[in-house]
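Omission of a single protein chain aside, the complex is shown with its protein chains in their original locations.
Entry: chain A
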Amino acid sequence: MSHLAPTSQHTIGPFFPRTFFTEGDNDLTRLHAGAQPTARGETVLLRGRVTKEGGFPCLNMILEAWQADASGRFNHPADPAQPLADPAFLGWGRAWTDAEGGYEFRTLLPGGYDDPAGRRAPHINLTVMGAGLMRRALTTVFFPDFAGENAADPVLNLVPEPRRGKIVAVPEGEAEGLRVFRFDIHLRGNAEEETPFFED
């Protein structure tokens, strides 16, 4: 079988069209704008700020989120439990940051699952794209509710111990009757400041 080399990444640049966004793109709980949100699981808000070197806000960054449903399943053939996945949950969303670097996703608290690499704690994978980022920046959100599972997560354990806390979201009260979690992303700084980023 032939092997083709993958196409190189480039920056998404500053001009990713605003017209690509429609109402509800940052809502992972609905399959599309006209659909009812899923009835399973706990809906939460994930909010944060994206900053660059020096702590300055990054406006106009594009974020994409992907996660399992409330039971830790994916509606995807690579998940052996696909038939049990929540059919009303998309698990994907997209947002862009405002002038203060702020973003928000509405989603479900994800479930964990067993993986050949080890038991995954509940988490959300985030992709950050924007001007100045030639490659997508990949990080993962963990939740403070699951300290025991986090301690055993095979991906979180790859992060140097002093930096692990930076990718555990912080509870920030309630809004719209939902629990709010804060997850700030600092793109570039020293090891104490910078958000841990992954490569696949």
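The rule is simple: contacts are C-beta pairs under 8 Å (C-beta built on N, C-alpha and C of every residue); 3 or more make two chains touch, one makes a residue touch a chain; residues count from 1.
Definition applied: contacts and distances are computed from a predicted model.
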- Note on the structure: UniProt lists the protein of the undisplayed chain, choosing from "Nitrogenase iron-molybdenum cofactor biosynthesis protein NifE", "Protocatechuate 3,4-dioxygenase beta subunit", "ABC transporter permease" or "ABC-2 type transport system ATP-binding protein", as "Protocatechuate 3,4-dioxygenase beta subunit"
- Note on the structure: Which of A:L90, A:L108 or A:A169 touches the missing chain? It is A:L90
- Answer key for A:D98, A:E149, A:E172 or A:E194 versus the chain not shown reads A:E194
- Message: List every residue of chain A that touches the chain not included in the displayed model.
- Response: 1-20, 22, 25, 31-33, 35, 52-54, 56, 58, 60, 64, 66-68, 74-79, 90-92, 113, 115-117, 120, 123, 125, 127, 129-137, 154-155, 158-159, 187-191, 194-200
